[in-house]
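All protein chains of the complex are present and in place, except for one that has been dropped.
Right after this comes subunit A.
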Amino acid sequence: MAAETADTVPARRRLPSMSVLGPIVALVVLVLVGAFLNPNFVSAANITNVLARSAFIGIIAVGMTFVITAGGLDLSVGSMAAFIAGLMILVMNWALPTLGIGIPIILLGMAVALVAGLLAGLLNGFLITTLGIEAFIVTLGSMGIYRSLVTWLADGGTLSLDFGLRTFYRPVYFGGILGISWPIIVFALVVILGEILMSRSRFGRHCAATGSNEHVAHYSNVDVNRTRLLTYAMLGVLVGVATIMYVPRLGSASASTGVLWELEAIAAVIIGGTVLKGGFGRVWGTVIGVLILSLIDNLLNLTDLVSPYLNGAIQGIIIILAVILQREAKAKG
């Protein structure tokens, strides 16, 4: 209130604000620098590789965008992914003798992942909305629970998908159409649907209203609890989708699967311009955030300018910078 919030020219006439341009500029700069340092950086193979690897975090981050926009947070997605992967592998191995190798068993695995994701998301959402416990606490708890469950399922080691099955399932990660691999296609679809849902739909509007001021939302006939619950459920399903794409890549799950995914997803959302305390979110920004994070990782691996071990440090700096830029943009109105 105290700070002056002067609005300048109406949106149509003014340049997009720093909060819009910032992430885009950062991405472009990153690509240019990368291309300059190592021509391979912009090769089709490398781009496909980066995109396919971004897909897991990306799909999850799209869901996270909704959760954060509605004023929530989910720390459990990384362990949830690991747990779902473990569950999927167990169920598929178990059904192998009856179903044999073929489409049905893959579909069964996928169904397990989606249902497990939905249930896990609903559980988080239920505890947060109906019981009114802080999102941070609930998901910190479930993060620990899923992580330990997967460790227990794997008995401290690794859960591996039957070798034959693995070979059959591989194309879901490595195959594709028209040279575009499945994870990228699915990621793109999720992003397009997410963007439409966020910026055009009633649900997106309700998420923003809930995150912006839940009392106002309640008085405006927005079902605040339902909206929040739905965001967690949606995120859960998307974690399931990401896991479906992830399992064929390695064909296994262990206690170290999906470690720190939650932080990467949250970081991507914030870098993309979604406000951490809720009320405003944009899916396309999240995509840029994901790309920035994985490009940095990729760049450090391709060039020997900076040790790849410093990846985390650089990501950290970028996250903090992004938030500073956001704040400047906000102060300017």
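The rule we apply is simple: a contact is a pair of C-beta atoms (placed from the backbone, for glycine too) under 8 Å apart; a residue touches a chain by one contact, two chains touch by 3 or more; residues count from 1.
Rule of thumb we're sticking to: contacts and distances are computed from a predicted model.
Novice: Pick, from "Monosaccharide ABC transporter ATP-binding protein (CUT2 family)", "Anti-sigma-W factor RsiW", "C-type cytochrome" or "L-lactate dehydrogenase complex protein LldE", the protein name that UniProt gives for the chain of this complex that is not shown.
Specialist: For the chain missing from the view, the UniProt record says "Monosaccharide ABC transporter ATP-binding protein (CUT2 family)".
Novice: Which listed residue (A:208, A:244, A:271 or A:322) would be found touching the missing chain in the intact complex?
Specialist: From the options A:208, A:244, A:271 or A:322, the contact with the absent chain belongs to A:208.
Novice: Pick out the residues on subunit A that sit against the missing chain.
Specialist: Contact residues on subunit A toward the absent chain are 1-2, 4-11, 196, 200-203, 205-206, 208-209, 212-213, 215-223, 279-280, 333.
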